[in-house]
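For this depiction, one protein chain was excluded, whereas all remaining protein chains were kept in their positions.
All chains are identified by letter, namely A, B and C, in their written order; residue positions are counted from 1 within each chain.
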Amino acid sequence: MLSFESDYTEGAHPNILRQLMATNMVQEPGYGFDEFSQLAKERIQKALGHPEAQIEFLTGGTQTNQVVIDAMLTQYQGVIAAETGHINVHEAGAIEATGHKVLALTAKDAKLDAQTVDQYIQTFDQDENRDHMVFPGMVYVTYPTEFGTLYSREELAALHAVCQKHSIPLYIDGARLGYGLMSAQADLKFSDLPDLCDVFYIGGTKQGALCGEAVVFCHHNEPDHFLTIVKQHGALLAKGRLLGVQFAELFKDDLYFKLSQHADKLAAKIKRGFLNKGYRLYLDSVSNQQFFIVDNQKIAELAKKVRFARWEKYDDQHSVIRFVACWATPAESVDQLLKLI
Amino acid sequence: MLSFESDYTEGAHPNILRQLMATNMVQEPGYGFDEFSQLAKERIQKALGHPEAQIEFLTGGTQTNQVVIDAMLTQYQGVIAAETGHINVHEAGAIEATGHKVLALTAKDAKLDAQTVDQYIQTFDQDENRDHMVFPGMVYVTYPTEFGTLYSREELAALHAVCQKHSIPLYIDGARLGYGLMSAQADLKFSDLPDLCDVFYIGGTKQGALCGEAVVFCHHNEPDHFLTIVKQHGALLAKGRLLGVQFAELFKDDLYFKLSQHADKLAAKIKRGFLNKGYRLYLDSVSNQQFFIVDNQKIAELAKKVRFARWEKYDDQHSVIRFVACWATPAESVDQLLKLI
Amino acid sequence: MLSFESDYTEGAHPNILRQLMATNMVQEPGYGFDEFSQLAKERIQKALGHPEAQIEFLTGGTQTNQVVIDAMLTQYQGVIAAETGHINVHEAGAIEATGHKVLALTAKDAKLDAQTVDQYIQTFDQDENRDHMVFPGMVYVTYPTEFGTLYSREELAALHAVCQKHSIPLYIDGARLGYGLMSAQADLKFSDLPDLCDVFYIGGTKQGALCGEAVVFCHHNEPDHFLTIVKQHGALLAKGRLLGVQFAELFKDDLYFKLSQHADKLAAKIKRGFLNKGYRLYLDSVSNQQFFIVDNQKIAELAKKVRFARWEKYDDQHSVIRFVACWATPAESVDQLLKLI
Partner (left out) sequence: MLSFESDYTEGAHPNILRQLMATNMVQEPGYGFDEFSQLAKERIQKALGHPEAQIEFLTGGTQTNQVVIDAMLTQYQGVIAAETGHINVHEAGAIEATGHKVLALTAKDAKLDAQTVDQYIQTFDQDENRDHMVFPGMVYVTYPTEFGTLYSREELAALHAVCQKHSIPLYIDGARLGYGLMSAQADLKFSDLPDLCDVFYIGGTKQGALCGEAVVFCHHNEPDHFLTIVKQHGALLAKGRLLGVQFAELFKDDLYFKLSQHADKLAAKIKRGFLNKGYRLYLDSVSNQQFFIVDNQKIAELAKKVRFARWEKYDDQHSVIRFVACWATPAESVDQLLKLI
């Protein structure tokens, strides 16, 4: 059966598994002090053109958001996010579980607007009741967003300027960072990120790794005793090598970006295919996830031959469905899919 | 200077202070096991016509919301509230500090609508990603609302029915409960509450007490070991008599309701006075808080002679200001105010 | 019936109630911005000889410990306390509820020893696994201790020196501070405290107030946005005047210390009385709580005529019982008690 269900249906890129095998019996210290984690950090720093970036590896996306946000906020602060933001909707309250409110703002195309954020913080600052409210302590955005849209360089720069104006960090959740950066519509590149935000993570899980996300603190701003904070959140992997080997491999010879590009091209083909057949887009996604408004009967038919995600009800006759292309999607599968619709 | 700033600018009703004096040297056990707390519970039960109501006293409103909500939710649940709800806006994240998300829904006239809530929970229940989301575990409403509006009996009954349908409790924050119930527009009475919700609190702080709120569990649903939970939240008062004496006095000879009525009548007079002078209402409040849209220049003038709260910017020329009448407001002050506008 | 059960069995010193009455209808802003709170702060600063002390009022002891400790610790830190310390035993896990471990060390006479603390922190610092452990971030002591014993000035100075050496604050829980300072055995005075610790609180609840504790930050070290932190913990009293009036009264004409001295003298008389009759001390308490080892049969007899606390089993025939004298204890009651034993 064809599957476009998600970007975590396969295991890992073969290079990763091969390298896990090749290094398997090398004895290394635990908790991220192994040589592979060191190598991975160096390769990421190099790709960033930023040798001083502080890099830490975690296992999954929700975990990363929970640890990074809790570590960087003061107890009386919350995190601003788009109302559609992953931390606000699909992380089971992991942020609130650490005591912090998600301050959800209206989004357009799943994106936060710099002016909206600035206005929100200004209004907060001038509010007579300010001291009885949750202080905005960080801005969280996703790149690409949960709906595959992208911030332009200008939009990110504007958000970052607002954050700097109010002395709070901008954090980019890059669970699908590569799929964003390699989009034909992206107007920024990997090495631009340290100029555009304060901390971000490079998603591994959805981009060809078995698991793993790499957090990058851009400006010597890694919280003190971050390892202990990670441990306290139950997030410290004993065999840090598992993360190190994977990211070292992903950042060898641009594999991470090549895999991303592969997926983006297939997703673009899916999009064109659906549009050519007259389907409507739910949102104009430009990366590896594509959302279409489809007649419920057609959905039932399709579901017999292909796996996809039912996103939400659109109206009584239609629903929104999602097709995902990823590092592992064969080009032929897309061809077959387009014949089915 | 005239003051209509809030309903906690004075101390307590004189009867309360007199009774604190009269009982001062009686030796009583601590932590709410004193005879005055017992008497207060009996008087409240009698006023409710519900001898089995379980009643516990706490010190303040945010504390009460924090303790009750945290005690009644399971860890993976959040609480549904109007986006304007006190817990969502003006309690400094006290709910999130205990690990629970406030699930804020759109409100009209600061009220949650039963259908909106039902739709939200149904959508949640049918969501493929449900298990990755915060479970709705309680509905929180304020009576009267933060803007002085009131749910009708029918509206509350509809909300309660939705809660029962989904097996979650309905909780009424009654920080200003008396001011709601004694409004000329209220169509429900105190003794109706146990039929209309699962738990509510009777505000004391804003209604003539020095401090104190009385939580009422309506259906034998007080959480096990509630005293320990209260203690764990730092909310257990050693001299529980302070709360007991006050509520015993407030519920003697209907004092609580008489004081509320006094305030509501003065507030209605303020409202008429402003309307007669051509001021616009921000919202049609029917209880002790009144919100007007006033020209900024006029506001500056008024502020020289009277204290009130600046609520929010309305447009470039106008702001919303709030006038509060309370148990302690002299009728003459209202007359003087109306001469000033 | 005679009662020596606790120091919170009566209401408040009459001066306090009188002043609450006298100021009752003065209109004041809420949340501690009232003139009485200001006056109370000034009187405490004067008594301390330390005009720059930062003072904040809270409602109860467990709440104060929870808020102060949570506000001053970083998330990966815990608080060192004697194993018998109130926060470790009798606060229902209020410290852990905010995410911090109580690092309980062995105590002698309910006191922490500077060398023990120093050794603990040194061992921690040298531990290879340090980063996987809870960092010691504060030292908590009680003055007087839960068993009525007192640190000498030298002992406190040594503890403070250890804290300074390791750059962590020393916090003194003074729930019964006056009863400690006015003990005939105390060798330090109120105004010495800022030199001996970083933060402490002056207990009101057990010392003649209806409720209330005054936190004193000694070295400009009040955490930023402390009011918001207090609110987030559900601990901000709307009518801060209730706390302000009380502490202003307690620190007028040395009332706080006079009441303490009264209790200490009666407690000393109880101690002598029991010793003269051949009873054994459980611990050599020098303040207002006295602990005796008494035969169970005698306990049963006594319990018919006097209320006291059963502390713990001593052996099969004996138990430890506690007698408390307080600001409200009449001298005659002590005489009557001594006749009964």
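In this section, a residue touches a chain if its C-beta (ideal position, glycine included) is under 8 Å from a C-beta of that chain, and two chains touch if they have at least 3 such contacts.
These figures come from a predicted structure and were not determined experimentally.
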| item | value |
| --- | --- |
| Options A:28, A:83 or A:301, residue touching the unrepresented chain | A:28 |
| Touching residue (missing chain; options B:26, B:157 or B:227) | B:227 |
| Selected from C:96, C:109 or C:301 as touching the chain missing from the view | C:96 |
| Residue among C:76, C:201, C:226 or C:292 touching the omitted chain | C:76 |
| Interface residues of subunit B (partner: the chain not displayed) | 70-71, 74-76, 99, 131-133, 135, 224-225, 227-229, 231-232, 236 |
| Positions on subunit C where the hidden chain makes contact | 75-76, 78, 89-93, 96-102, 104, 123, 127-129, 131-134, 309-310, 312-313 |
| Chain not shown, touching residues in subunit A | 3, 5-6, 8-12, 14, 17, 20-21, 23-30, 59-67, 91-94, 97, 205-206, 210-211, 228, 231-239, 241-242, 307, 328 |
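The rule we apply is simple: only the chains that are shown with their structure count from here on.
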| item | value |
| --- | --- |
| Closest chain to global C-alpha mean, per-chain Cα centroids | B |
| Farthest chain relative to subunit B (centres taken as mean CA coordinates) | A |
| For subunit A paired with subunit B, centre-to-centre distance based on mean C-alpha positions, whole Å | 41 |
| Interchain centroid distance [CA atoms averaged], subunit B/subunit C, Å | 33 |
| Whole-Å separation of chain centres (CA-atom averages), subunit A against subunit C | 50 |
| For subunit A, residues contacting two or more additional chains | 75-76, 99, 131-133 |
